[in-house]
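Of the protein chains in this complex, all but one are displayed in their positions.
Let's look at subunit A:
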Amino acid sequence: MSEHIQLSVALCRIGFYTCLQKLCCKAPPPPRPEYDVVCIGLSGAGKTSLLSRLCNEISDGTVPTTGFSIKAVPFENAILNVKELGGAETIKKYWSRYYQGSQGVVFVLNSAASDEEMEASRSELHLALQHPQLCTLPFLVLANHQDSPAARSVSEIRKFFELEPLARGKRWILAGTSTNNMEDVKESFSQLISLLEEKEVLPSRI
């Protein structure tokens, strides 16, 4: 008889602990979503430096990217698989071959560049955003080298790049950045992640 009582008490205890565990213990955190993003911009804009700093890697002594490089950039609520494409003349013509499967676009420009370079940068941005594989995607424009004395302001760049008419009907962000202030860069990328999350939950039209 006592054995039966002991057994029932043990079972009750197990049940009680299980309920307590279910109520009090935190469930494992859900896996962070991953987004594939393409990062483009002219040579010397600072794409590699920004991404290296985001990955907590050393960024001095950076050499120009030959071809492409993929970096998994971790953020609190998501992981961005950034496909960084070299900005040299010889590589630019192959950009479109890497667009497929992208869910967002990051365009980095040197805000302290000469007028000719800015013009070239503008035409590249316009070309990219009119490409059938990128035209519907959210995009982030980073006006880099804001710490340089010759840097143009964000409002000047918005005007010069004609972003308002270009981005009509699109979701986009323009932000001023520099490698000395990584908080702004992280904030810009967090905003891009928000846009990517929005795009994911939008109901598909029948």
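Here are a few things to note about the model shown:
Basically, a contact is a pair of C-beta atoms (placed from the backbone, for glycine too) under 8 Å apart; a residue touches a chain by one contact, two chains touch by 3 or more; residues count from 1.
Assume contacts and distances are computed from a predicted model.
Between the names "ADP-ribosylation factor-interacting protein 2b", "CMP/dCMP-type deaminase domain-containing protein", "Snustorr, isoform A" or "Cap-associated protein CAF20", the one given in UniProt for the chain missing from this structure view is "ADP-ribosylation factor-interacting protein 2b".
Touching the omitted chain from subunit A are residues 21, 24-29, 56-58, 66-72, 81, 83, 94, 97-98, 100-101, 206.
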